[in-house]
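One structure is given here, and the rest of the page talks about it.
Here the complex is missing one protein chain, while the rest keep their positions.
Right, subunit A next:
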Amino acid sequence: MDSPRKLWTWLIALLAASFAVLLWVGRDIGMNAPPVPERVVSDSGEVLYTRADIDRGREVWQSMGGMELGSIWGHGAYVAPDWSADGLHREVVAVLDGWAKAEGAASYAALDEEHQQALQGRLRAQIRRNTYDPATATVTVPQWRASAMKTVAAHYESLFGDDPATEVLREHYAMKDNTVAQAEDRRQMAAFFWWTSWAAVTERPGSNLTYTNNWPSEPLVGNRPPATTFLWSAFSVTFLLAGIALLGWYHARTHAHDSEPLPVPAADPLRSVVITPSMRATAKYFWVVLALFLTQILLGAITAHYQVEGQLVYGYKMANLLPYSITRTWHTQLAVLWIATAWLGTGLYIAPAISGHEPRFQRLGVNFLWVCLLVIVVGAFAGQWLAVMQKMGLELNFWFGHQGYEYVDLGRFWQWFLFVGLMLWLLLVGRALWPALMRKSESRSITGLFFLSAVAIGLFYAAGLMWGRHTALSIVEYWRWWVVHLWVEGFFEVFATAVIAFLFTRLGLLEVKKATVAVLFSTIIFMAGGVLGTLHHLYFAGTPAPVLALGASFSALEVVPLAYIGFEAYDQWRLAGATPWMRRYRWPVMFFLAVSFWNMVGAGLFGFLINPPLSLYYMQGLNLTPLHGHTALFGVYGMLGVGLVLFCLRGMMPELVWNEKFLKASFWCFNIGLALMAVCTLLPLGTLQLLAAINHGYWYARSELFMQQPFVPLLIWMRVPGDVIFSLGAIALALFVAGLWVRPKRETGRED
């Protein structure tokens, strides 16, 4: 496997097979999605909900921030409860209380254990039964359940309004008053919540598992992890070990035949690169990166603070202006946007540098795209704010407001605009790279791979355009994870590997053929697990059994290459010291090393912690999820973004002396701050939640009963030192970049 041609063949075959299976599973998910009934009626004939209620209720939920305030089927934010689990628990408690009162007790809790068990048994048998009639598309519920549903609906109608009775709960959930302004909207949203919990407790026809594979854990209704979660968790660990063993053998074999190191160029080859007008124009992308990054940190601090003070930020009622759901939306969106902007800028900078060709109007294109990006950020964020503040209306919301789906929250119009922007970026990068892609040279293959990963990043955003306003929620989740997972755990990984290897070849430190083979091989390994690994996000999203088996098996393989990332890191470390002029690239390379470290810890260890089906059954939506999210998203792609920005700035202003003090501070602050956030807050809090979920049910781990215990805010406060250190890192980075323009120091020692 050391010929690029062979590797290309393997890669194409692998991608074709993987995507064929992924699409087949998507079809299966669509055919087996939980049905949305035309009507839900009580056995006395009373219509409780209609399909229109449930559908419109979902739109209301989307408009108020959707997954950015609480979660559905475990997907979303962590302060407010999971509405599916919370609604289910409230409903069954209401039923059991009703039955207990009928037997003369004060409540279900007041009964002795024997009676409680008897009522639970009766409840399990009845509530899990699927009463959906496909002929009439009607769900029929007994009167006792209809009464309980009304109790739960009344609770949500109060909670999402401004009823003083639920004021304290709103504070605990970090919800603003009148989260949903209209009473009818609140009623319909309660209908949607009920439908998600109905899918979570109703057994599929011919099966003893519910539509969500028995998720969430709820002892009162017999929702326990299915046998398949144990089975595929065990197999996933086995596959992981087998993959590590195989790759270990491969590494041993290839490293045994390592050729002599390449003669190092006497001078930095990139110093001779002519900086074209379009390359110079990319500087503004990097300024925007910093502005977005600093804003993201500020919004993250406010979002985290809401966990302590609910609606306040140090006494100021911030929730009236920027409620939790909007700060969290912007925080998560900005993470993607600033990292993407760093990569866009890098692509635009290095394309003419590689080919030595500045196409006509390239600078105009770079500037135009930059303006488009600003319009998208400002326009989309304004739309989201108007939506969350309930000033937009549902008709406009889908197109211009808040879609409510985490990481793809932009209104559809803004999604299209972003997609067109990404296509324009590809066009600009492609036309500048074209001469290099056409040139018959050894580096053509690695240039092509770099370009293809960029094409994939651009094109795969289109998966986010695949659903409409009324598409089944399971299918929306399927496509959403195409964007999030295939980007993050697929093409981002390929882009990261390709771009770093590519830069080292341009510096003359890596042999082109060797780098090409290594990158192609890594791509095959990443994509072997990455494509079908998408399904591990969908175990409990109303999907059928093959999702669990395929997702568990292939996502375990995603960790395999990360186990050997030390090899890559060591090679980079070695190259960084290969020659005195590499000192100029010390800090970009240090950030690339951080990418490797966090890839192993954040993506590999913390990712696999929540990855097997049995783990995720309990951990989904607990603080162990942001543990993986923060350490992998910033740790890997954020660090890569910063490293790439520094690399481009080094090339753009080669004669400047860098203020390494700021960079050193920034580098260590980022790493220490991120580690402290993970270790002091997210890991211990997530672990305690996990124990609560296992012992008492998932609803409890996400409830105010758990989250308002004194140790929880204490643990949240423990992240403040880490967050402060991290923020200082960002300020140091901003000061460094500003210093390149404000008071640049040239190599001669002369100050401008």
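The rule is simple: a residue touches a chain if its C-beta (ideal position, glycine included) is under 8 Å from a C-beta of that chain, and two chains touch if they have at least 3 such contacts; residues count from 1.
Operating definition for what follows: contacts and distances are computed from a predicted model.
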Chain left out of the displayed complex - its UniProt protein name, from "Glucose/sorbosone dehydrogenase", "Sugar ABC transporter permease", "Asp23/Gls24 family envelope stress response protein" or "SirB2 family protein": "SirB2 family protein"
Among A:Val308, A:Val455 or A:Ile694, residue touching the chain not depicted: A:Val308
Chain not shown: contacting residue from A:Pro546, A:Pro721 or A:Gly739: A:Pro721
For subunit A, residues in touch with the removed chain: 308-309, 314-316, 710, 713-714, 717, 720-721, 724-725
